[in-house]
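Just dropping this structure here.
For this depiction, one protein chain was excluded, whereas all remaining protein chains were kept in their positions.
We call the chains A, B and C, going by the order they appear; numbering starts again at 1 in every chain.
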Amino acid sequence: MASEVNIRIAGEAGQGTKTIGDILNRTLVLAGLNIFTNLDYMSRVRGGDNFVQIRASETEVFSPREEINILVSLNPESASIHKRFLSPDGIFLPLEPLSKIAQETGGDIYINSAAAGAVAAALGINFEHLEKVLAGIFANKDKEIIGKNIKAARSGYELDRTIKFKLNASPGEKKILLEGSEAIALGAIKAGVRFYSAYPMTPSTGILNNLAHYARQFNILVEQAEDEIAAINMAIGASFAGVRAMTGTSGGGFALMNEGLSLAAMTETPVVIVEAQRPAPATGFPTRTEQGDLDYVIHAGHGEFARVVFAPGSVSEAYYLTQKAFNLADKYQIPVIILSDQHLAESVRSQIPFDLNRVKIERHLLSEEVPDYKRYRLTGSGISPRAIPGAIKTAIYADSDEHDEAGHITEEAATRIEMVKKRFYKKMAGLKEEVLDPVPYKLPGAKILLLGFGSTHETLHEVCDYAADLKAGHIHFPQVWPFPAEKFKKMLFEGVKLITVENNASAQLAGLIRRECGITVFSSILRFDGRPFSLDFVLRELKEKVKHA
Amino acid sequence: MASEVNIRIAGEAGQGTKTIGDILNRTLVLAGLNIFTNLDYMSRVRGGDNFVQIRASETEVFSPREEINILVSLNPESASIHKRFLSPDGIFLPLEPLSKIAQETGGDIYINSAAAGAVAAALGINFEHLEKVLAGIFANKDKEIIGKNIKAARSGYELDRTIKFKLNASPGEKKILLEGSEAIALGAIKAGVRFYSAYPMTPSTGILNNLAHYARQFNILVEQAEDEIAAINMAIGASFAGVRAMTGTSGGGFALMNEGLSLAAMTETPVVIVEAQRPAPATGFPTRTEQGDLDYVIHAGHGEFARVVFAPGSVSEAYYLTQKAFNLADKYQIPVIILSDQHLAESVRSQIPFDLNRVKIERHLLSEEVPDYKRYRLTGSGISPRAIPGAIKTAIYADSDEHDEAGHITEEAATRIEMVKKRFYKKMAGLKEEVLDPVPYKLPGAKILLLGFGSTHETLHEVCDYAADLKAGHIHFPQVWPFPAEKFKKMLFEGVKLITVENNASAQLAGLIRRECGITVFSSILRFDGRPFSLDFVLRELKEKVKHA
Amino acid sequence: MPKKFGTADPIAWCPGCGNFGILNSIQKALSKLGGEPKDYLLVSGIGQSSKLPHYINANCFNGLHGRALPAAAAAKMVNRELTVLVHTGDGDCYGEGGNHFLHNIRRNIDLTVIVHNNQIYGLTKGQASPTTDRGYKTKVQINGVILEPMNALGMALSLGAPFVARGFSDQIEHLTDLIVRGAQHKGFALIEVLQPCVTFNKKNTHKWYQERVYKLEEDKSHNPSDLFEAWKKTFEWGEKIPIGVFFEKQKPSYGEASGLDGKPPLFLDKIEDISIGEVFDSFIVR
Partner (left out) sequence: MPKKFGTADPIAWCPGCGNFGILNSIQKALSKLGGEPKDYLLVSGIGQSSKLPHYINANCFNGLHGRALPAAAAAKMVNRELTVLVHTGDGDCYGEGGNHFLHNIRRNIDLTVIVHNNQIYGLTKGQASPTTDRGYKTKVQINGVILEPMNALGMALSLGAPFVARGFSDQIEHLTDLIVRGAQHKGFALIEVLQPCVTFNKKNTHKWYQERVYKLEEDKSHNPSDLFEAWKKTFEWGEKIPIGVFFEKQKPSYGEASGLDGKPPLFLDKIEDISIGEVFDSFIVR
């Protein structure tokens, strides 16, 4: 494949590995390279062992690799942990020379720029790119600081001018760098979210921070709730009262939101919920990644009701699907869940700018008075006219008990049956009609199909390119509920082996496919150590599976 | 089939329909008849329309019927609602004459005894049985009140001495009357529960009341928690500190307990959770019945971990399985869920006394100091030695974060993998080894198998007897998780049609069977109006399904 | 009863229940406050108390047990043209909903929160609530309640509640007046109402309360702007029980402090053509 370099910057929390990552990401992209960068860090604020890993390449890259070519290590412990992943021709950049440069420049704070300089030199990146990036990143600092950073970077750059890993850049195209959390926040902004309530929880906090950052500009009320129960009940209250509302959390907070999820369904109040997964049970690995909540989000909440679960497979898909989530929530008056995870939420890759206006807003609100308005009027589609309290003359009753068309509490069996049909059967039927297509890659001629949902998508895409000899194709499920059973089955063909690739221990997607399609997959490649799939991990496991087939 | 009579006592909440039911239940059983009695009531304290329905029979009965033979109506509205279910030869007993008797005796309070008397007469029950029951029920009141009740009953008895429905009693055998909630409470007491924390929620409150009632006698701490989150975290804390602990709730409360469920799994703290289902989503039908949470309890809680879900199909099974739940929870150090519902919790049928000592207590606790004790020591079975804090010298560390063998927080991938294997793979493997057998009935020669879990069991059992012409058999799943896939598959045979019968809208058992066994059932008979299956409902639907087969 | 805020949904309370007096008062209060049914939103949780909004012709959100406050708070935040009242019980608000009670006082959103305090769990048939008197026996508290009854008004004052009052469901004129004042107060107005539960609370009956309540308005020494004295009053419970406004002090509401009140209500925002290009631009590497 293409010529590429894998750079790992390791160090303690608080040492600025992430800043070095940011500087290098931008510098490399500015130089015309492609990058994929992910974060591996501990649940602590200072100390420990964390790293940022940047895969820089001449062509587009989509996933992490295992072997490191350049290791920057900001403390001795991290060096010993990471050195064993260094390729035979790899470069190890220890702290000492960088520290020396920093001291000479004005203090430890300049280590970051020095490190970036040293890496840039090893890749043969033109220094002016780095200079430009530093000027941009520190734009809000005073001139002296910018100057010192550039100076430190220059000294780092001069440490060793041997271009160990020459990559051919193809500059020109504009590229953006965006992580999943940012994409979800921007998608929500574009969708017109006006209320976001959340309780901080890694790895969903990025959405909260981002929305707070843009709150003033876009007139969004961002409220930190006292707990996740409040967060979802606030979102529901805000939605009932007329705005698009969202909440976000991780598995543990989602657990606390289950009753509210059921409330949204019963009262038929649209709400969008982001569940950014992390390894569980309980507190688990707060800062790491997993896809262990697929079954959970599909079945969460007591009782039976219609819902949608999206599992975006890329940053751009996260942007589009967040908008679609609001449209579907509004149209069907249901909760829509966006299943994310730490890997999607916090990784970035360089890519061309999105089509910002692809998704049109559809609110499905009653705009004028209708005679004899009833909030839960029975209709063929199961969808009742929804009006905002205060916006029409009639009083609107929403109820969490079983209710009649007017929204008043009922105990009648016949009404119950109609309401279950409405809330569940009819809405699900409608949702199934417009379920998203599974996304195929390299299907024709494939002997193996790698099946995945959510953040594995781009990794599997890349695996197919690397495993051309195995004739591997890939199907990604951007929507996992309702499950696109019919569409999926139509994609399949005689003799193809199905393998799910999942960041969990119980092959939940495989179970879902068995339940929804009656199809038992050939095998599953699983990873549940809190780390994302690397290209190599999947390739290795895949070869193993094929060997034993 | 046997000669039987269906009696419905209808009236407003607060009018004493349940008391009449109690009196009649006991009187009929004392007279040597068999009964099945269920409650149908509204979520209100006074007024509305409620009823108690007693099916009295010469042979054992297991389920409700639709047609009524005797209707006692304590208010005019209920009469008009229920009269249409009266059989052509049915008797209608209105309020007026009973009220008159009551007034003559000393006030409205005596209506109950008068009504019981009138019903007893219509069945030709010897009055002395009724007299004995009244004396027993009012044993703690003063003599005058007992006398007046007997007098009112006698007057009711004399109203019409025509024996309209003569049932042949076969007295002799001792019978008990126990509802599901009582059986679970008694099972827990027998299992040595020492701590029960709960927040009131219909239809689980019966367990709370019962345990509180026996608390002093059996030295049990019953604590009403401030919310369900506290309830489960208290139960976990108590269990960690050394006692058998349980909590109980319904779907909405269970939703709030999900995070705690996950905590129990992560810290490997045994806990028993009763989920008494009611129709949902949200508040739903608080006092009615449903089996809508099967999928939910199996998947609830973030992350992946071992758990057990029992679904007792009868009052006696509820008693035994509750004890088994504690044993399994202790052995595997996991949460065990008992799935109940309003129909199981609050219905009674006459039956022979249980085998009280069938289940032996197995605590699996470390009884003495071991060298180098580690709470989460890795073992072949996945089960670590569990000690009680304070009982051994070594300090015990339990943690909700991913942890090492000593219980300290870790971030290591390798440890994580071992711990997931321990908590999930190995424990599940052990649990699968000892999964309860599905309970078959009339399998040989069956053309149709009715599959069910939980409270449908005895109804389906009876359906098979009534549908002998259709050659219907029945398989009941007392344990739904881990699902007894292999054992179930071995029970099946060529050509038999599988039909699940479920008190829900989405045929959850059918989905579970498809996922766990790869078997798609022929059809499902569903009911989701908050009412339990009657014998007639299932028979009717079954005939319909067979016709269209 | 003023027809405008009446409704046809049949009432499911027990005859004699104190809730009737509250229903009566709130209907009177809404008439006095003026406006149309569409201008009010009544939010409730689950419990006997929480059924009340169904008996009034006004917008209603009858949510989950214990969760009336967060739903109400957010509704008010985004749609401040609505006058939002919360009907909740002692179990709903102080038990299951305690954390929202705590933090919404701190938020100081412009809500009128009416706690139907029957000192018992009514709908679930008689368990102790956070306000049940010590020693009272129930099916669950078989030896009598041993927990300290919750002093919710005192707690509210500690947390900075700007309007703290108590009413009695038998004193309809007085309660009506409290509700009107609470609704007019810009901020979190807490009105706890003594509400006899004739079925499950055999101690704190109509008579029991009647014999004990006295009006703070008639107590010359009471000054509702004196926080510390107000707090002392919240401990008075026994032979004499004060009703009326314990404390009132205007302070910036959430709407004012957040700036929301200066802008058009959020729900009126046009969201169809949000231009996000500029933001995306900032993510372009250049």
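Here, a residue touches a chain if its C-beta (ideal position, glycine included) is under 8 Å from a C-beta of that chain, and two chains touch if they have at least 3 such contacts.
Predicted model, so just to flag it, every value in this text is computed and none were measured.
Trainee: Which chains here touch the chain that is missing from view?
Mentor: A, B, C
Trainee: Of the residues C:Tyr40, C:Tyr55 or C:Tyr254, which one touches the chain left out of the display?
Mentor: C:Tyr254
Trainee: Would you mind spotting which of B:Ile109, B:Ile145 or B:Val243 touches the chain that isn't drawn?
Mentor: Selected residue, touching the omitted chain: B:Val243.
Trainee: If I consider the whole complex, including the chain that's not displayed, which of A:Ser43, A:Ser63 or A:Thr410 touches that chain?
Mentor: Result: among the candidates, A:Ser43 touches the missing chain.
Trainee: Just one of B:Arg26, B:Lys151 or B:Lys442 touches the chain that is missing; which is it?
Mentor: B:Arg26
Trainee: From the list B:Phe218, B:Tyr425, B:Tyr466 or B:Phe522, pick the residue that touches the absent chain.
Mentor: Of the candidates B:Phe218, B:Tyr425, B:Tyr466 or B:Phe522, B:Phe218 is in touch with the missing chain.
Trainee: Where the complex has a chain not shown, which of A:Gly187, A:Gly237 or A:Gly252 is the residue touching it?
Mentor: A:Gly252
Trainee: Determine and list the subunit C residues touching the chain excluded from the picture.
Mentor: 94-99, 102-103, 105-108, 130, 143, 146-151, 154-155, 157-160, 228, 231-232, 234, 254, 257-259
Trainee: Which positions on subunit A touch the chain that was left off?
Mentor: 14, 42-48, 199-202, 205, 208-209, 212-213, 215-216, 222, 224, 226-227, 252, 282-283, 286
Trainee: Going by the touch rule given at the top, which residues of subunit B touch the chain that is not shown?
Mentor: Residues of subunit B in touch with the missing chain: 25-26, 29-30, 133, 136, 174-178, 182, 186, 189-192, 194-195, 197, 214, 217-219, 221, 223, 225-227, 229-231, 233-238, 240-245, 259-260, 263, 267, 350, 353-354, 356, 361, 363, 388-401, 407-409.
To be clear about the criterion, only the chains that are shown with their structure count from here on.
Trainee: So the centre of each chain is just the mean of its C-alpha atoms; given that, what is the distance between subunit A and subunit B in Å?
Mentor: Centre-to-centre distance between subunit A and subunit B: 42 Å.
Trainee: CA centre of subunit A versus CA centre of subunit C: separation in Å?
Mentor: Spacing between the chain centres: roughly 40 Å.
Trainee: Would you mind pulling out the distance in Å between where the CA atoms of subunit B average out and where those of subunit C do?
Mentor: It comes to 37 Å between the two C-alpha centres.
Trainee: Can you list the subunit A residues in contact with two or more other chains?
Mentor: Residues 229, 259, 263, 267, 399-401, 409 of subunit A each touch two or more of the other chains.
Trainee: Provide the list of subunit C residues touching at least two other chains, using ranges where the numbers run on.
Mentor: Each of 12, 46, 64 in subunit C touches at least two other chains.
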